[in-house]
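Shown here is a partial selection of chains from the complex, left in place.
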Amino acid sequence: MGPWRKPLSTLLSLRNVWVEYGDRIVIEKLSLDIAAQSFVSVVGPSGAGKSSFLRLILGQEAPSQGRILLDGEPLTPECGPDRGVVFQRYSVFPHLSVLRNTMFGLECPKAPFSARLFGSARKAAREEAVAMLEAVGLGHSLDLYPAQMSGGMQQRLAIAQALVMRPRILLLDEPFGALDPGIRADMHALITKLWRDYQLTIVMVTHDIREAFSLGTRVLTLDKRRHDPHAPHRFGATVVYDLPLDKKEQLALAEQRSITVD
Amino acid sequence: SGPSNEAPKPKSEFNIGWSIYAGWMPWPYAQQAGIVKKWADKYGIKINIVQVNDYVESVNQYTAGKLDGVTVANMDALTIPAAGGKDTSAIIVGDYSNGNDGVMLKGSDDLKAIKGQSVNLVELSVSHYLLARALNSVGMKLTDVKTVNTADADIVGAFASPDVKAAVAWNPQLSVMKGQAGAHEVFSSADIPGEILDLLCVDTATLKANPKLGKALAGIWYETVALMQRKDAEGQKARAAMAKLAGATPENFDSQLSTTYLYSDPKAAVAAADSPKLVTTMTLVRDFSFSKGLFNGATSADAVGMAFPGGKTLGDAQNVTLRFDDSFMKMAADGKL
Amino acid sequence: MRWVNRHVRRGEGVLLGALPILLAVLAYLVAAAQRHAQNPADKILPLPGKMADSMAALLFDADPLSGQLVFWADTLASLERLGLGIGIATLMALVVGLALGALPPVRATFGPLVTGIAVIPPIALLPILFIALGLGETAKVALIVIGIAPVMIRDITAHVSSLPREQIIKAQTLGASSWQVIIRVALPQAMPRLFHAVRLALGPAWVFLISAEAIASDVGLGYRIFLVRRYLSMDVILPYVAWIALLAIVMDLALTFVNRRMFPWAHGESH
């Protein structure tokens, strides 16, 4: 990761975007460009609208006003294998084992009709999935169902599921929140490596400020600019701070972190 | 024998069940026209005429004791309440079917063509009996055809289906089936007159304790029948009302009546009940019923006893459960009601 | 211990469950004995001995005309119709329910039609059914299918359409097309519900089977019941009904068992 990524072309732009639920304004007048191959950390108070922001980029929700462009084209409110996601509440397929959950993404594109692979293709997919599961520390839980796993294990499964696809844009909503510091450090290393190797563009919501700075090339803070104390829902959140980071700062922070915690 | 060890006490309210059939339509009409109330008041009792849409269910309800009397055909009176041990008195012989039941064939007007076919009919009913008699008349047996049980309400729809080539039914269904293109009636109850009788039956014990009931019922019946037989506007109005109650058009209802031999004169009814021909008929009917296993597992056709006017009996005289009782019809004939 | 927390062990459960059924049987016996004390020829609540006699004849004595053992011929015929009817209805519920549940335009187009068919009482339209399908086996199986499939379809549709939106989105980010979402996400998760729906449909299926057999038939459990109903032969009807109940309960248990076996993920205690 480093400054050579900075001047790359704009991948996503949001133009004067609003999100409203009934008369509740969640996001207000948000305009933003996200460069290809950047790693954007999003922080902000609980309930500010960070998850809503990710849902917008994902195409799960359409803005009530404004436009979102992907590569200069209007974003269809639909997502494909170019976008990967880890939801805030770890959402994995309850009816598939750990291994099948992870293989799912490898099977779909290659077997349009049956969505299942057989023979050597299956073996290859299985190996790839197992490798990814080992990287997230689930190598010994291949046959468990989600209901048999702890919260952190489900979270890691969701991460593996998304990463194995190597999507162009990866959206992460507090992906490491339920993990202990040891595994969390492993995950940081894993995600950084994949980001660098596969030139992904990542948008990550986190509550861990240090994580935001150590991983990101840019940190966005979403919050309300104005407050009406009697009707707080009348104003929405927007980007209040937007800090591009250069490599040095990051390294310094990363080092500080490894001293303090480990 | 008798169903009860304690005689039913006299009571003042009675339920008489009826179901839709040309020969029974006077009952609901009498109820609506106030004739029932008139006669009931005369004898100081109350009579409810209850419609049961499903014929079998009406007889079942009577057998179970929920109804004090019911309109029923002779064969069913024998095989359902009487064979079930319920002592039953037939107090009014209302009519006999004189073409109201018929065997229908598609594509042929010869009864012999029925051989080997599937015949849709209400099994174990008078239709079944009619079929047996029809086959008998051309030297065939029931085993020469295959019977398919079909609900009476559905038989018209069934006969409209191209699958079905032969059926046995009664009116009003029969009249609709006759109207179908290519359908022929190859045998009818007019060929066996007087064998399919339509009765009003009452629980014997109730009747013994409440003879007034029998008198009132006979009074209602003969007044109503006399009214509907009139050729004037009154009679026509009464028949139109009955047609409506039966869900038929007046013309259709009149045609149904034309194949019903109504004993509108109580004298004729008494004569029919007293005639030895009734014993012959009932012998035929019970032999058929027994051969079909309808006597509740009995080992002989004599197991169910029947009594006829004049002290004649048929079958087990110790176990008489069906009595043809002409006393009330006689009172009507003699104008003693 | 609070009642919501009292868990019942398997053995105890069987015992407890048998209790009310035994009580019901006992209540019947007392009522039957009372009626017979008043009228020894009572037909409505026959005593067990009478039922055994009547059933023995149907069970062991071949019908002189057809040479068949009546009871077994009836059972076989009915089970065949029922199996076909439920099988077709289940398949329809799965296919149509998935399409309607997963694809909003399909749901908008055909949802009202399915609702319409679901609420039309099929027995009211029998004449049309006869014309279209005749009076043979087809019509009977069709009546069962028309009777139970719409409810099942609507149930599966509701279940599939309420799958968490996240799962559908997630599948699409993993490269799944609509078809793949249906067969890999919606289908497997609809299966346990389908089993549940079949279990709930068993009762109505028997009702429609018996109605169908009552309308036009020459063999079958429903045929026999309606035939002997003319003579109020409760000594045959009651054992037949008990037999139907037994068959249905066995099917119900088998479905429950297979459901738990095949879809452990849907039944494991989650936390």
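The first chain written gets the first letter, and so on, giving A, B and C; residue counts start at 1 in each chain.
Here, a residue touches a chain if its C-beta (ideal position, glycine included) is under 8 Å from a C-beta of that chain, and two chains touch if they have at least 3 such contacts.
Keep in mind that this is a model prediction, so the values were computed, not measured.
Asks: Let me make sure I understand: only one instance per chain type is drawn. What is the full copy number of each type in the complex?
Replies: Per the file, total copies of each protein chain kind: A x2, B x1, C x2.
We adopt the following convention: only the chains that are shown with their structure count from here on.
Asks: In whole angstrom, what separates the CA-based centres of chain A and chain C?
Replies: 48
Asks: Could you grab the centroid distance between chain B and chain C? Build each centroid from C-alpha atoms only and quote it in angstrom.
Replies: Once rounded, the distance between the two centres reads 38 Å.
Asks: Nearest whole angstrom, what separates the Cα centre of chain A from the Cα centre of chain B?
Replies: 83
Asks: For chain C, jot down the residues that touch at least 2 other chains.
Replies: Touching at least two other chains: none.
Asks: Please set out, as single numbers or ranges, the residues of chain B touching at least two other chains.
Replies: Not one residue of chain B touches more than one other chain, so the list is empty.
Asks: What residues on chain C touch chain A, complex-wise?
Replies: Contact set of chain C toward chain A: 164-167, 169-177, 179-180, 183-185, 188-189, 263-266, 268-271.
Asks: Quick one: which bits of chain B touch chain C in the complex? Just the residue numbers, please.
Replies: Within the complex, chain B contacts chain C at residues 3-5, 56, 59-60, 63-64, 76, 79-80, 83-86, 120, 123-125, 143, 146-151, 154, 156-158, 160-164, 294, 296-297.
Asks: Write out the stretch or stretches of chain A touching chain C in their complex.
Replies: Chain A residues touching chain C: 58, 60, 78-81, 83-85, 87, 89, 91, 93-96, 104-105, 108-109, 112-115, 145-148, 161-162, 165, 167.
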